[in-house]
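Apart from one protein chain that is not included, each protein chain of the complex appears where it belongs.
Lettered A and B in written order, each chain numbered from 1.
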Amino acid sequence: MRPSARALTLSAVSVIVVLILSAILWVIFAGSVDHLQTTFNPKSDNAIKIHNLYKLVWILAGIVMAAVLAITLAFSLIFRERPGGKAASHIHGNPKLEVMWTLIPVIIGILIVIPSFQVIADTTGDAPEGAIEIVATGHQWWFEFEYPAAGLVTANELHIPVGRPVEIELRSVDVIHSFWVPQLAGKVDMVPGHNNRLWFTPNERGEYYGQCAEFCGTSHANMRFRVVVESEADYIAWVAAQTLDAQPAVGELAQAGEGIATTLCAACHTIQGTSAAGTFGPNLTHVGGRGLIASGMIDNDAEGLAEWLSDPAAMKPGSKMPNLNLNSEQIEQLVAYLQGLQ
Amino acid sequence: MATAVGTLPMGHEENSLWTWLTTVDHKKIGVLYGVSGFIFLLIGGLEALTIRTQLAVPNGTVVDADLFNQLFTMHALTMIFLAVMPLGASFFNYLVPLMIGARDVAFPRLNALSYWVFLSGALLLTSSFVFGGAPSGGWFGYAPLTSSEYHISSGMDFYTVGLAILGTSSLMASLNFAVTIINMRAPGLTMMRLPVFIWMTIVVNFLLILSLPVITVALIELYFDRNFSTTFFSPSVGGDPILWQHLFWVFGHPEVYVLILPSMGIVSEVLPVFSRKPLFGYAAVVFAGVAIAVLGFAVWSHHMFTTGLDTVPQMVFSATTMAIGVPTGIKIFNWLSTMYGGQIRFTVAMYFSVAFIALFTIGGISGVMHASPPVDTQQQDTYFIVAHLHYVLFGGAIMGIFSGIYYWFPKMTGRFLDEGWGKLNFWLLFVGTNLTFFPMHFLGLSGMPRRIYTYDSGFGWDTWNMVATIGSYTLAAGFLVFILNFFKTMRQEPSAPNNPWGGSTLEWATTSPPPEHDFDVIPEVRDRDPLWYDRDHNIEQPAAPEHLHIHMPPPSYFPLVLAMGLALVGVGALSHLAITGLGVAVVVYAIWGWALEPTD
Partner (left out) sequence: MAAASNAAQAEHHTSAGVDNRMLLMWIFLASECLFFATLISTYLIFQGESLVGPLPGEILDIPTTSASTFVLLMSSVTMVLAVYGAQHGSKLMMKLSLLATILLGLIFLGFQVYEFRMFVHEGLTLSTNQFGSSFFLLTGFHGTHVGVGVLYLTSLLIGSTRRNGLGSDGGTHIEIAGLYWHFVDIVWIIIFTIIYLIPS
């Protein structure tokens, strides 16, 4: 029984509508490739594998979605009651069709699941030989990074060399956090009491944006970090500099700041080479060299530092760093000192 | 001849406050659930609007971080437990006895009790806002953030106690409906002749009966961790936060099927009536529903793909999750095939049901994407998931509920909601759903995590957040139009005939609204579409006898008293255990009175 011209026209209309919508979708996705935290611009082996899998899933799923939407629209238009239209047909079933639309989703499911298993196997489990070992510890609300082999501890900014695998052991001192830098790897949770691991090999130099991706309390939104992927030479230089003691204060202002830092700040912060050896807050030995402060919240400049020091909780609600009630002179001194900690 | 005792004011029948407080009539209880559920839907909507207003622009200052975290926690809790589930219960209550040709449920007082316990749990949970702060650990309450160490306000105790009370209510209702459907069907009504809506009801009942105990234990363990220093979930004393996640999701996943299956049932009733042909593949739709429920217990760890699960569990749960897409797809194709070759009448109810098909599919498709664990590592905890869940819950469950409201409104009130206003209602909701939630796919794929009270500009998130907020206000407008339509309609005189839409199921065989005893004569069922069969074979309805000797269970205040006792137990758990003791005494008194009161 051939479909009528009307039915064909309305079907064509439906298909065109859906194709236009799909095209708009495609354009939007394509346009998001340069977003700072996008999942569409992978820059590591594992992120690329995940992205390629997603492209396959997107196409298969997209075809099903487009088909269902087009059919829904077409049937709504074609079978709408109208004078002179055909009476409703009394079909209770159609075994051949029903078998087909049971089998096809099963096949699509298998087509998605098999490559998924492959990617799970490829991207999880043991890291490749020679991977740099890093320990990332989640705190409310900042990231601690330790390089055990080099004996260095830093915070919120991770440096790794391009082309070499890194294996990150994920811990937490308080609640569940999640380590997520979309361009480099899928996320893995940092669960207190568990030692999860993730690994990847970055393939392009750059600065990549990451954010905690498991709700962890008041300032979950403010727990961000950066991963700097640099040349092997730059990386080695960075590691070497990070393991050195803190730069001594230069100039009156900074020296006064050092005095404040080693007294007021010492309870929570470590400044290696001084008497400040607290471990509750981020390690500040080389804080001056970081691009951002307050766990990826603001640029690390004098103004930002001053704002943070004057009232941490105003910038980061719930912050465990108390308001030390510093006057503007003290803040100026501290800023001078901290900026010197390169 | 018994007068048509409806459920909404008709002027000449008992309608005092006392009637409503002591009713055991399933229709009135259905209305109570419906009105309460709708009010909480609006409250949840206000919570959402506040969230969206805060997120409309980067670094918004509408609410602070702590209030935002309370708002998104309560938005989810309100929508899931205080809105969608009670709205589903409202349909179950009103329709189950009517659709199976019974006069009420198996245990009418237990039915009333379920409602009053629900209401006390709902009020208790919502009151947390003014008693030290609402819970702010998310509706999923992951440990150890919810421990007394990290969640200092008592909000989390309102969470455990409130949800435990609400769970009790749902359990009692589920037991009641399961017994009713199994045991009280009209003559000739075999299981495979049951309306799909009734099948979905009993499937939901069993989902709840088997999953609620698991979360009850989890809530008890959390309450004990917080108040009696037990060691279940806090790593600092040897507990395991992942245990909470397993227990929560073993309940939580079947729960989402509890939320969607009633709407799937509604759509399965509405589509055939307005397509003027029977449901395509009835048996497949029924078995698919059962399969979804069974498989629904086998997929829970897909919520935990990023927690450090071993490879094998990841693969197993990925496979089962993919598998659950198959029966879901079967339903979609059967619904479309029901429309095929029909003479479709596009009433507002039909608009909503057709929209359900499209929007739920979009939600289902995004779900299939994160069923793949590696893909999920980029989507989990982002706005992509928020998009998925709102397409299935709003585009799915809520659209289905609206379809049911427009469809059964004449049966319940004798009046028709205005079709013109209804279409405006529909388009505002349809456009609003897509405007609000489609951009969230983009936000998630562009790296925006969920549950964040603010974000910075420069990430490419600004425009889509603004669009989503505009969409949320569009949804609000849609709700406003519905409310106006409702009040306008209720001012009319009731005039609906028994079967205004030409439906096939038994509720259309009695008056609109039905008398208190539902049917003058219990119908006899000869086919899956009883009224169409009788019409096609010219079978007359039996005449009502001269005198109706129908005994209906009398009203009772013991369900209300028992519920208040349970509420006291809950309040005591949040304050002084002496109050719990008082509550237990009230409960015992109520049970004693209930057992002894005459029911004839």
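Brief remarks follow.
Here is the rule we go by: contacts are C-beta pairs under 8 Å (C-beta built on N, C-alpha and C of every residue); 3 or more make two chains touch, one makes a residue touch a chain.
Bear in mind that the values here come from a model prediction, so they are computed numbers and not experimental data.
Every shown chain that the unseen chain touches in the whole complex is listed here: B.
Considering the whole complex, the residue from B:148, B:231, B:489 or B:580 that touches the absent chain is B:231.
Considering the whole complex, the residue from B:157, B:240, B:269 or B:529 that touches the absent chain is B:240.
Screening B:52, B:185 or B:370 against the full complex identifies B:185 as the residue touching the chain left out. When you scan B:212, B:309, B:369 or B:445 for touch with the missing chain, the hit is B:212.
On the side of chain B, the interface with the absent chain consists of residues 106-107, 171, 175-176, 178-179, 182-185, 189, 209-214, 216-218, 220-221, 224, 228-232, 237-240, 243, 247, 551, 592, 595-600, using the contact rule stated above.
In this text, only the chains that are shown with their structure count from here on.
Work out the mean CA point of chain A and of chain B, and you get 34 Å between them. Residues 28-29, 32, 34-40, 49-51, 53-54, 57-58, 61-62, 64-65, 68-69, 71-73, 75-76, 79-81, 85-94, 97-98, 101-102, 105-106, 109-110, 112-113, 116-117, 119-121, 123-125, 140, 170, 174-176, 178, 180, 182, 185-189, 191-194, 196, 209, 211-221, 317-318 of chain A are the ones that touch chain B when the two sit in their complex. In the complex of the two chains, the chain B residues touching chain A come out as 64-66, 69, 137-138, 142, 144-145, 150, 235-236, 239-242, 275-278, 280-284, 306-308, 311, 314-315, 318-319, 322-323, 325-326, 329-330, 332-334, 336-337, 339-346, 354, 357-358, 361-362, 365-366, 368-369, 371-382, 442, 445-455, 458-461.
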